[in-house]
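Here the complex is missing a single protein chain, while all its other protein chains stay put.
Chain IDs A, B and C follow the sequence of writing; residue 1 opens each chain.
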Amino acid sequence: MPGLKVVVIGGGSSYTPELIDGFIRRAAELPTAEICLVDIPDGQKKVRIVADLARRMVDKAGLATEITISFDRQAALSGADFVVTQFRVGGLDARARDERFPLPYGVLGQETTGPGGFAKALRTMPVILAICRDMAACCPDAWLINFTNPAGLITETVLKHSRIKCIGLCNVPIHMKMNIAKLLEADPHDIFIDFAGLNHLVWGRTVWHKGIDVTAGVLDKMLDGAALTMKNIPNLKWDGDFLKSLGMLPCPYHRYYYMTDDMLAEEQAAAAPGGGGTRAEVVKKVEERLFQLYQDPQLAEKPAELEKRGGAYYSDAAVSLISAIFNDKREIHTVNTSNRGAISDLPDDCVIETNCVIGKNGALPLTVGKLPPELAGLVQHVKAYEILAVEAGVRGDRGKALQALANHPLVPSVGVAKQLLADLLKINAVYLPQFRD
Amino acid sequence: MPGLKVVVIGGGSSYTPELIDGFIRRAAELPTAEICLVDIPDGQKKVRIVADLARRMVDKAGLATEITISFDRQAALSGADFVVTQFRVGGLDARARDERFPLPYGVLGQETTGPGGFAKALRTMPVILAICRDMAACCPDAWLINFTNPAGLITETVLKHSRIKCIGLCNVPIHMKMNIAKLLEADPHDIFIDFAGLNHLVWGRTVWHKGIDVTAGVLDKMLDGAALTMKNIPNLKWDGDFLKSLGMLPCPYHRYYYMTDDMLAEEQAAAAPGGGGTRAEVVKKVEERLFQLYQDPQLAEKPAELEKRGGAYYSDAAVSLISAIFNDKREIHTVNTSNRGAISDLPDDCVIETNCVIGKNGALPLTVGKLPPELAGLVQHVKAYEILAVEAGVRGDRGKALQALANHPLVPSVGVAKQLLADLLKINAVYLPQFRD
Amino acid sequence: MPGLKVVVIGGGSSYTPELIDGFIRRAAELPTAEICLVDIPDGQKKVRIVADLARRMVDKAGLATEITISFDRQAALSGADFVVTQFRVGGLDARARDERFPLPYGVLGQETTGPGGFAKALRTMPVILAICRDMAACCPDAWLINFTNPAGLITETVLKHSRIKCIGLCNVPIHMKMNIAKLLEADPHDIFIDFAGLNHLVWGRTVWHKGIDVTAGVLDKMLDGAALTMKNIPNLKWDGDFLKSLGMLPCPYHRYYYMTDDMLAEEQAAAAPGGGGTRAEVVKKVEERLFQLYQDPQLAEKPAELEKRGGAYYSDAAVSLISAIFNDKREIHTVNTSNRGAISDLPDDCVIETNCVIGKNGALPLTVGKLPPELAGLVQHVKAYEILAVEAGVRGDRGKALQALANHPLVPSVGVAKQLLADLLKINAVYLPQFRD
Partner (left out) sequence: MPGLKVVVIGGGSSYTPELIDGFIRRAAELPTAEICLVDIPDGQKKVRIVADLARRMVDKAGLATEITISFDRQAALSGADFVVTQFRVGGLDARARDERFPLPYGVLGQETTGPGGFAKALRTMPVILAICRDMAACCPDAWLINFTNPAGLITETVLKHSRIKCIGLCNVPIHMKMNIAKLLEADPHDIFIDFAGLNHLVWGRTVWHKGIDVTAGVLDKMLDGAALTMKNIPNLKWDGDFLKSLGMLPCPYHRYYYMTDDMLAEEQAAAAPGGGGTRAEVVKKVEERLFQLYQDPQLAEKPAELEKRGGAYYSDAAVSLISAIFNDKREIHTVNTSNRGAISDLPDDCVIETNCVIGKNGALPLTVGKLPPELAGLVQHVKAYEILAVEAGVRGDRGKALQALANHPLVPSVGVAKQLLADLLKINAVYLPQFRD
């Protein structure tokens, strides 16, 4: 067996060393002949830095994996076994704009949730569908592992509008699991969480430790808020009465829905003159520092500073997923996949984030059934927004775009939705060919 | 046939002459032997005024219908054929408090929608279930026609927690139909609207005029806002792009969801010192005037001023519904009834507002099927709140009450939900036996 | 208003005078300018006889309705408002073959149920879809009222594979209703039956008389079997224990499923030498007699003998349906229409037979919801057969045809299904262009 070809779209990302590290750690089970980093010409400098570091890492590990660079996507995709998408249309500058344009309306600015996530989705849809067309031509049997945010929406776009085999991935579920293991001082392998919901809106319905339901105890420990947060989300404390009456674990991103006012205040403070800047602006500085480190010819491993970037367990989630497919492991991962009836309260053809058995034949979701009303209402409302968002973004339909925003639980009125839509179409015009007349 | 016995719970309401007028106008098809006005001892003065006026009206019409008064509910219910509930626990004072307590949190204060409606629902549930127990004992085969708001929630309470035959009624759908007929200069009998949704959250999906789909034209005419408003709802204009992309008719109450910010501003202005007061405060003055008029021994018909009270078509909806049941007409009315699969996106056992065939065997909903995402998300979110609200209010469960409020689309955060809940439990303590320890 | 144009495909049928009689009786509410009888050239003689009788009937009634004949379907369809299909591909000879070919395998031979109905459906599908294409070109807004059997399957074919507005009609429900009225000595207008199921597999779930549930009493009266039978179905007695435990009214055709063995014995006796012949063979004689009568130039009304033909209430069902549409009556008829969620246990896009509100905008099914297991199992099994039958017949797919027959509850094994399929494809080869290689 000659080994796998893995193509990374957005190869010049600062996350790539994390991913390379994952392939190195699982080299025994995952024979990787080539990792091809694809990027756009503008990203040339960064991708070369990353590729050089990757080569040093591979060498140090004594592996023969070839690290290549390509600016010709179709050529790169030929013969690919797995395609990982981690690109960001418009880069961190566009993300910073996503985080700022809703604030004047008193609306959350966030990369994946709310109007910012909608803008990012609209920018990404034409590109991801172009990648799918290239894959259909060059590697129709390859698996697309999508990390590009908003991961649920983009995976739904791919599964509804192409025939490419695609699984969407986010590090939130694994993050929750690992942190709960720490909270309980337990081996992560002994923890099983009944995850169900949407990307960045996923609940842990029950936490099992060695088959015992320990949910109530975990909720108690979550109350200080620190327990289950992530680098990129303000660490606001949970309310005890609320968690207890919910009886299930929200994910860190739920704060945008459950603590909207406080999260907005945090964002507004950060975005104000003299504040720390939005998350994208912080990340830009982290990235500059990272790329300086990456250029050090002595560096042959991912630097500790990478952890600040916020992608904990990213490589673990990605490479273990790829290995589960490649080795037909039929083990359970929490991924974004087509519903197919798993959650009875949502349409069959929409994308959900849930526990799936992963093997060579893809992701088979475990049955969730009906959700309790505490979860169903919010998740159905957000999914309605997502369905409208995919329709709007794929067809370039302004009416559907207005409906999408007006139906987002975080947008307070149709009037504000109209203004947000006008702003985002204007700010992102260069990235939105589908909305040009 | 000796004629029907109709019992009106909350008989001292200023609406009662409207209802009497309806029975008079349909006397030919609805032989009513007795209309018994039931009220609490505190309402003694008002109910006597109303009863006297009702007697003069009946006399003038040359009818033999007996108008009686009772403060003994069980005695009154014995032998009843129809029971109409139009009572208001706590009266207009409690309503005024419902309209005011959310405002300091920047949340809408409204009688039926949002935290105010939740408070009203909690106050009403113990009383309506006590009425149902009395009906089960005294008139188990009688029909309960529920007007008490929030009509959907209260009807759901009755249908889930008693075996009484109940239909919930609101004048919004008939109001929309009559206004559309005016807009189109058409005979109302030639208009058919595919209504579907929840009480005060009902959409006209398609408007048919003599079998022709005229929805787009109606939407055009609605744009000036005046067209389809109601007396009790600020008359804000609809956005043209929004209505066009929605492609369906919102009801007047949808403004609370679609124009939340502007509606809140209206309310805050009205509630501020020097403003006109909240709707309840306005209505109190209207009521005072009405009761002065009612006392005029020369008055033998409903006065024109009653129209200001906001209940247009109220008697028409109520009495024509009662007649459709009594005469087994199998004609279509838009009412609140158990879903039973009519709207596929909502639970079978919840209450919806939709077109039903009405006959002696009750309300048979027409099939709605799946809703488009533009409607589904909001309606599912509100229904999740309603399901939680019924669980909370029937069992007196504070955790479910917090979940209900936190899952209401108009409540911005769990933190605000907690404060609203604390406030409403305190303000309404005397009316909430189920929440006492 | 110039009056309606009604086109009758299969106009030379012996049923046509019944239909004409219906139009005459409802002339006041249904101004019909022209009734155009369309037939194939082979049917020329019969259609002329029928048209002449129809003209005499119309004249006698003092109406101006023009009776025309056409052998050019497209020309006839131009300007049509309603198209009624009552044709029979292959005529009574083909029907007789349908009734005979399953008998040697110990399988029921019947015009609409079982392998005979399957053969008839396969013959009819190419023709009905050609009619739909002609309608799309010549009268795209006309309503297709389909009587052609198997009416449910053919209506499902039209609704799945064309865009023509179509309602399928059968006289079984009205027959049941009228007979029950007779049984109860009640006015038919006071009877309401909760029908639900499929064509020729429809149950009356509850019988209401003036709003009172009288189902149990009707079941008692049904026990002698005579009560609810039809001319064309052997009149076998129902079992009392069975009806009582079912608690719902089967339709006369249910005997093919519930009394399969006895019905088969009846058929085999009739088909044996010296027996009375199959139903088609009996009907042929009735028809000969009818056409002799029809030729009598003195005859100006439908002859009493027509009742033996088995189409009682046929014209009533048809013309009152057309009038309900034309006059936007929104009254309830029991018809075949797209499910759309009305029966939760069946696919949304399949055709069911159920109570619908009929108006100018078509048929709106009343909500049925979930069926009890006593009904669900059989109806789901038969519907699976029907779905496969439509797929098989439209695409000419032998594999699907085998699956259809093998999944029919009346076919005892795959081996027999294969033989039946081979036989029917051979016998009907001339009518099955879609199965030619």
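The criterion applied here is as follows: contacts are C-beta pairs under 8 Å (C-beta built on N, C-alpha and C of every residue); 3 or more make two chains touch, one makes a residue touch a chain.
Please read these numbers as outputs of a predicted model, since none were measured by experiment.
Student: Based on the whole assembly, the unshown chain contacts which displayed chains?
Tutor: Spelled out, the missing chain touches these shown chains: A, C.
Student: Have a look at A:G211, A:P273 or A:P433 and name the one touching the chain we're not showing.
Tutor: The one listed residue touching the chain not shown is A:G211.
Student: One chain is left out of this view; which of C:C166, C:I191 or C:L246 touches it in the full complex?
Tutor: Here the residue in touch with the unshown chain is C:L246.
Student: Mind pulling the subunit C residues that touch the left-out chain?
Tutor: Residues in contact with the chain left out: 239, 241-242, 244-246, 258-262, 345, 373-374, 376-378, 380-385, 387-388, 398-400, 402-403, 406-407, 409, 412-418.
Student: Of the residues in subunit A, which ones touch the absent chain?
Tutor: Residues of subunit A in touch with the missing chain: 190, 192, 206, 208, 210-213, 325, 328, 330-332, 340-342, 344, 348, 355, 357, 359-361, 364-370.
In this text, only the chains that are shown with their structure count from here on.
Student: Just say which it is for the chain contacts: an open line, a closed ring, a star, complete, or other.
Tutor: It is a line, because the chains touch in a row without closing up.
Student: Per-chain Cα mean versus the mean over all protein Cα atoms: which chain has them closest together?
Tutor: B
Student: How many angstrom lie between the centres of subunit B and subunit C, each centre taken as the mean Cα position?
Tutor: Centres of subunit B and subunit C (C-alpha means) sit 45 Å apart.
Student: Mind pulling the subunit A residues that touch 2 or more other chains?
Tutor: Counting only residues that touch two or more other chains, subunit A contributes none.
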